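With one protein chain held back, the other chains of the complex are shown just where they sit.
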Amino acid sequence: MPKWAPLISLVLVIALMIVHAASASARAWVWKVLAGFGAIGVVVVVYFGLFFAPREAYMSDVGRIIYVHIPFVWMCMVGFTVNVVCAVGYLFKANWKLDALAEASAEVGIFFGACGVTMGSIWARPTWGVWWDWDPRLISTTVMLLVYVGYLAFRSFTEDPDRRAAWSAAGVILGYVTLPITWFSVQWWNSLHQRQSDSQTVDPAMRVGYLFSTVAFLALFFVFVFKRYEISRSRQSSALELPPLQAPAVKPEVSA
Amino acid sequence: MKRFVFVAALWAGLAFADIAPVPPPAPAPAAVHPEGIENVPTGVIQGGWGYVYACYIVAIGGTIFYALSLFARRPRGSPGKSGPQS
Amino acid sequence: MKPKISLLTAAWLVLRKDWMIEWRTRARLTALIFFSLSTLLLFSFAMGPDINALRAHAAGYLWLALFFASVLSLGESFRVEGENQALLGLVLTPVEARAIFLGKVFGNASLLFGLSLVLLPVAVALYDIDLAKAPLALLATLFLGSVGISAPGIVYSAISSNARARDVMLPLLLFPVLVPLLLATVNATKFCLGPDPQEQLASWLKLLCAFDLIYLSLGFLVFPKVVEED
Partner (left out) sequence: MESALEIKDVSKRFGTRWAVSRLTWSLPMGKSLLLTGHNGSGKTTLLRMIATATFPTAGEISVFGKETRKHRDALRHEVALISHASFHYEDLTAAQNLSLLAKFLDAEKPGVVKELLERVGLGERADSPVRQFSAGMRKRLSLARLLLKQPRLALFDEPFGELDPAGITQMEGVLRDLTARGTTVVLATHLIEQGLSLTQERLHLDQGRLSSETVHHQSPSAQGPL
């Protein structure tokens, strides 16, 4: 895979995201382009990962898991970060769009995280000899997922939409602290899990591989969040219609 | 007061990042491996394609499954921008 | 308009009110103590008679007992506030929400701290641990741990007291967040009770302090949005 592939595709994906955010008329088709790019990208990743990529120094063929494991866990963290940004934003300025986006990104983040942890567990079997181990990285990632599962469960167990939005935002800000803990856990506690990969520790060919894979899954991530966001918005709109006008003189002004 | 608390939180966060990693004694590598991998003298794991395939299946299958679930839950009725004004 | 009394005074009043209520409902407090005592006992039954294993894991059992007790005390704390909408009454009095947060955190923390002091001698009897090795550090650990449970606990308890299935919701929200705290407190307590060849105690205590500060600050900042509508 050429060295510039991840960078070019990242620029492309981000440009499309900006177009999506900036122009309402483009919203109808941009996500389709991104979905198509993601789908093709995933096919490329599968081919690259399974047949083309060099063997990993210590793990040999098992190391090929890296091309799907890393993007999934990263997308999980991106999702939770988007979520917490929305939560903080909602507490500053109550806005239904932020609430919907927070819900969407949390769910997509949980999806990627659950898949990522599953893959990590499968990977652990040949490398560490166990499916699961007392390892800070595993524990903290799972804990982080549980925080967000609790977040979604709480949302579905609360009636009043206004209060639900504020409460879940407040709660998830406290829960987000688990994410930096997850990220740094490999450094704080010398764990079985290898450290965050960087250019010194990883062969350039592999690096290009998983970076490109990350971009492909980022495109899919964006599509998922957008579609999930539309679902949240339509649920909100069924609950948030204003009552019909009583006096004709009153101007229909709404602020939530 | 708010600002003070914010600074305190920031400071605490830095302290968190500063925790000296006093390593617990490194766990001994698993002595017995069900597939006899410990017999490989170089320590390079050989084979294990089954695990690789399993992971790729989880990744692709999970993605397709989630896409389908989003499709199943898609908003029906008036499509597009039916959400309330912020 | 400036509030008539300062934030800290108001927090102190809330704290005193919580103590007063605890004192007037001593029976409930006693039940809580016996609940955590029986948890300790159950651990020692479940783990069998191996006194060495029990001693090695005493710190973990102690903190798990406190964790379970904390769910009850936190739930109770907001059940009291929920009757007659007393919490809303405080907000309308008006009492600053942040003062309520501080008062209730330290009210609950003092309760848990007291509970841990009651549990220690029992742990000595059941698990044969030695308290005299680093008593001050042990007290500090217990106190910091109690605050660390209470700070996020109060926020989550306030939130979950409004949800359906609130008794399930509180531990579901709270326990994942408390995992780093559990790790830190159990390790710190272990090194207070047993040998500490690598002098790790200080770094765990530091982690505890950082945890407390982070959650106290975050709770302090978000709690007004929890108890007040916007």
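Note that the chains are named A, B and C in the order they appear, and that numbering of residues resets to 1 at the start of each chain.
One rule holds for everything that comes next: contacts are C-beta pairs under 8 Å (C-beta built on N, C-alpha and C of every residue); 3 or more make two chains touch, one makes a residue touch a chain.
If you're wondering where the values come from, they're calculated on a predicted model, not measured in any experiment.
Undergrad: Touching the hidden chain in the complete assembly: which of C:Ile21, C:Leu41, C:Leu131 or C:Ala202 does that?
TA: Hidden-chain contact among the options goes to C:Ile21.
Undergrad: Among C:Pro94, C:Pro121 or C:Pro135, which one touches the chain that has been omitted from the display?
TA: C:Pro94
Undergrad: Identify the residues of subunit C touching the omitted chain, counting contacts across the whole complex.
TA: On the subunit C side, contact with the omitted chain comes from 1, 3-5, 10, 13, 17, 20-21, 24-25, 80, 83-86, 88-95, 228-230.
In this section, only the chains that are shown with their structure count from here on.
Undergrad: Report which interface contains more C-beta contacts, comparing A-C against B-C.
TA: More contacting C-beta pairs are found at A-C.
Undergrad: Averaging over Cα atoms per chain, report the distance between subunit A and subunit C in Å.
TA: Each chain reduced to its C-alpha mean, subunit A and subunit C end up 33 Å apart.
Undergrad: How big is the gap, in whole Å, between where the Cα atoms of subunit B centre and where those of subunit C centre?
TA: Distance between chain centres, rounded to whole Å: 30 Å.
Undergrad: Name the residues of subunit C that each touch 2 or more other chains.
TA: In subunit C, residues 214, 218 touch at least two other chains, as defined above.
Undergrad: Name the residues of subunit A that each touch 2 or more other chains.
TA: Residue numbers touching two or more other chains: 181.
Undergrad: Using the touch definition up top, name the residues of subunit A that touch subunit C in the complex.
TA: 91, 94, 139-140, 143-144, 146-147, 149-151, 153-154, 157-159, 162-163, 166-171, 173-175, 177-178, 181
Undergrad: Residues of subunit B touching subunit A in their complex?
TA: Residues in contact with subunit A: 13, 16-17, 19, 21, 23-24, 26-27, 29-30, 32-35, 37, 43-49, 51-52, 54-56, 58-60, 62-63, 66-67, 70, 73-75, 77, 81-86.
Undergrad: Okay, in this complex, where on subunit B does subunit C touch?
TA: 1-2, 5-6, 8-9, 11-13, 15-16, 19-20, 22
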